[in-house]
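Removed from the display is one protein chain of the complex; every other protein chain stays in position.
Just so it is clear, A and B label the chains in written order, and each chain counts residues from 1 on its own.
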Amino acid sequence: MITDASPAAQPELEPLSETSEEQLLEIAMGPQHPSTHGVFRMNVVLDGEHVVRLKPVFGYLHRNHEKIAESETYLGSMPYTDRLDYMCPITNNWAYALAVEKLAGIQVPERAEYLRVIVGELTRLQNHACLIGFLMQDMGSSGTPLMYAFREREKILDLFESLTGARMMCNYMRFGGCRVDLPAGWLDQAKIVVADFPRFLDEYEQLLLSNEILMDRTQEVGVLSRELAVSAGISGPMARASGVDYDIRKVDHYSIYDRFTFRVPLGSHGDVYDRFMVRLLEMRESVSILEQAMRDIPAGPIVDPKMKIRGFRPKPGEAYGRIEAPKGELGFYLISDGSPNPYRYRVRPPSLINLTVLEDLCLGQNVADIVAILGSIDIVLGEVDR
Amino acid sequence: MNLETIKSELEAAVPGCRLELVANPSPSGQHSLRIDAAHAVAVAVCLRDAPGLRFDLCSNVTGIDWPGKQTTEKVKLRKLVDGTQQEVEELRTTTTPGSLEVVYHLFSIEKKHGPIVLRMSTQDRDANAHLPSLTPVWRSAELQEREIFDLFGVVFDGHPDLRRLLMWDEFVDHPMRRDYVGPDDYEYEPTAHDEVLRRANQHLSEAAAKLPSEAVGNQQSETDGNRLSEGGGR
Partner (left out) sequence: MDEKLKNELSRQGIFTTSLQELYNWGRTSSLWPLNFGLACCAIEMIATTMARYDMARFGAEVFRPSPRQADLMIVAGTVTKKMAPQVVRLYNQMPEPKYVISMGACAISGGPFKQGYNVLKGIDRYIPVDIYIPGCPPRPEALLDAFMELQKRIDRQQLTGADRPRHLNADEPSEFPVPRFGAHDLEPANNPNVWKAPLVQISQTGTSQTVLPQAGTDESRNN
């Protein structure tokens, strides 16, 4: 019997009858699972293939970062911030440095700001590339797009290694600037990497965007409405894919982002496909910012000369500093009581807050869609659990 | 956005609310508004919905522990002692019960302004550690208030699903409190100092105390892989 595949010709399906509690299946996805982006667990209750309830369980990577920070000095917590969102260590450092600079009123010199923008946008590039790679991997493409993404990531990690000494945990920011200046030839090498990036983006777009399987699995899946996104505090590319026009680089005017011309891509449907496309377009904008920054970077000091880190005791008070991290709004809230250690150190984790709506997005979807939706939210457990 | 004007607008819109401006001495200039628990939800709704304010993004919810303090001071009193009025010095101890504080950072996506900082305090750190939940107003407070319940012990009345977030359900302590003492885990350091050194000495003396009676038993006992004794000398 040949059936016409067009939507108009689909036979009317009978609505599912009321399934009793005994017929529902409860499964635990995670904490060890190939697609959960780390040790994350979801208790999913299924009616056949459809999700009826989904309760996430957090805390499998709760490493007591906030408690440890209360017994460390302000600078001593900087390496720990690397390990929060471990795909983007440098932007974590930046957010923390920004918060302390607000708390103590420290100025950042010109060259340091340009350096921060350059390494920050490079981090954004490699984060988005890896995210798209992981999303493809989770949807079953057996690792090939991930290999392409990691190829680009390795180029950027080589740049970080020659600059900071470490591939991942760079520990690059200091209060009032950066730790180390560019070695000779670094800028030329970075320009080559950035000039090469659009070719990789074109390759990705060509490979994947006309892919029927991808279209089917991501369009109209996990739709997040604009109102829910605002109410649930969703930030970053996930919010912008739902049409929320809020990019902290443009709103807070922090650092020197006002000097660069770049656009903020917005989605209209709020589904997985939109979240994926917004990140792809953001990568192109990041390349543009990088080209401008590397062209305009001035000479000068890389740390505020008035800043003394020995015996650093900010005056009592508090400050909340936030940046547009690749995952969303990453904020640090610090309370100082005049001692070398912070009285309260709080990380506002974008990944955790973006997960508030996980159940709403997954209700009624198939089990296989949970993986695509979770991948599109872009979580890193180091940040969710701290 | 002037905090004074916001305060007067809120006082007009929510009659009976008690708001207090808390100045922030640091250069960040982020002053906060202390709100009382009884009118918190009404104030929050006004902040979210009033046309001039429209604070629709609750960005950050933080818990802070302010432990109680005991201060003793010498007080001079006139008292009747042995029939005559005499000046006597007495030691008076005042105990402040301490409190748990919850701080909300609000921004506006529509108007692109902020932050506004709200503060709420509990009455004490034990039985009265209750605060109204602002989750019905801003959904983003849901997981963050759960975390504060887990790590600090503040009970949020009106929260749709208040249970532990990060620690396991059988855990009974509230680890982020300042007076929390963690389990003694034998952390190992090649060059121990301070707290780790003190505990290391303690482990050594405990092991030495156990040695005469149990040493022989330990070496010769059957180590059955499926039967465990309490490990580590806790």
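One rule holds for everything that comes next: a residue touches a chain if its C-beta (ideal position, glycine included) is under 8 Å from a C-beta of that chain, and two chains touch if they have at least 3 such contacts.
Everything quoted here is computed from the prediction, not taken from an experiment.
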| item | value |
| --- | --- |
| Chains shown that the absent chain touches, full complex | A, B |
| Chain not shown: contacting residue from B:L3, B:V45 or B:M167 | B:M167 |
| Residue among A:L46, A:L146 or A:A239 that touches the chain left out of view | A:L146 |
| Missing-chain contacts mapped onto chain A | 31-34, 38-39, 59-65, 67-68, 71, 79-80, 83, 86-87, 146-147, 150-151, 153-154, 167-169, 381-382, 385 |
| Positions on chain B where the hidden chain makes contact | 166-173, 175, 180, 182-183, 185-193, 197, 200-201, 203-204, 207, 215, 218-219, 223, 225-226, 228-234 |
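Simple rule for what comes next: only the chains that are shown with their structure count from here on.
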| item | value |
| --- | --- |
| Rounded Å distance, chain A centre to chain B centre (Cα mean) | 29 |
| Partner chain B, residues of chain A touching it in the complex | 58-59, 62, 64, 66-67, 102-105, 228, 230-235, 244, 246, 251, 314-322, 329, 331, 333, 335-336, 343-344, 346, 348, 352-353, 355-357, 385 |
| Partner chain A, residues of chain B touching it in the complex | 24-28, 30, 56-60, 62, 64, 103, 105, 109, 112, 115, 117, 138-144, 164-168, 175-176 |
